[in-house]
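For this depiction, one protein chain was excluded, whereas all remaining protein chains were kept in their positions.
This part shows chain A:
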Amino acid sequence: MSSVWTIARKELSDSLRNRWLMAISLVFASLALGIAWFGAAASGQVGYASTPATIASLASLGIFLIPLIALLLAYDAVVGEEEGGTLLLLMTYPLSRSQLLLGKFLGHGLTLALATLIGFGVAGVAIAMLVEDVSVANLAVAMLRFIASTVLLGWGFIALAYVISVRVSEKPVAAGLSLAVWFFFVLIFDLVLLGTLVASEGQLNAELLPWLLLLNPTDIYRLLNIVAFGDGTQLSGVLSLGADLPIGAGGLWLGLVLWFAVPLSGALLLFRNRRI
């Protein structure tokens, strides 16, 4: 355990040193505050619209940003050590491959969690203090749910980045594949699903389709943060499928957890069989 923490600690101090932690926190805080204040601009006014609308906008942006940040943070976890020549040396220490990867995950995971907590937390506190007629309890619950799901989504993409990182032997390849993963889950998946939906003209099994949403962690994340308000009218596009899902919020949370646990286990397995 102590060697896992030693690795995690180095990753954490690295992200403090290269100001990743600070940069991500700042981006999150300014995004959240910007959306809170100008989110209602489309309807012709400036000011805080409503908590559900703010969270929904934040989640829509988060879908683009969180996976990208997580992938950038973690894509070179193993391949970077190998290219830097330190992987071989590390493996001669009393440290198993699983311990190394779990340590990395702990470090990267904590970095992302801290940045999310600081960034959105600060924004949440600012909204609670500055907006007069906001229900603080509602806001707190929504914000906490948003932060927790954001962290889980980020962990999922960190784990996906590891799967890439343990498989390839060059950093640029890992970076390219990470971008491809981002592109697929964030942009292509929904398009394909929507396309299938339209093209099938209702021929497809209507009960199966909503489950397909669970194949994409960003859709689960979006459902969690938007459906949670029980306001089905805001759902559009493929998300409307989510209203038919019989699993409820608990199932969605479980889905997000699985989305980081399964790729992480896969990465551990692949790493164990990798030649050094």
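What we mean here is this: a residue touches a chain if its C-beta (ideal position, glycine included) is under 8 Å from a C-beta of that chain, and two chains touch if they have at least 3 such contacts; residues count from 1.
Methods note: contacts and distances are computed from a predicted model.
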| item | value |
| --- | --- |
| Identity of the absent chain, which is to be given by its UniProt protein name, from "Multicomponent K+:H+ antiporter subunit G", "Acyl carrier protein", "Nitrous oxide reductase maturation protein NosF (ATPase)" or "ABC transporter ATP-binding protein" | "Nitrous oxide reductase maturation protein NosF (ATPase)" |
| Chain not shown: contacting residue from A:27, A:61 or A:95 | A:95 |
| Which residue of A:30, A:86 or A:200 touches the chain not shown here | A:86 |
| Candidates A:129, A:180 or A:276 - the one touching the absent chain | A:276 |
| Chain A residues that touch the omitted chain in the full complex | 2-3, 6-7, 10, 14, 17-18, 84-86, 88-96, 275-276 |
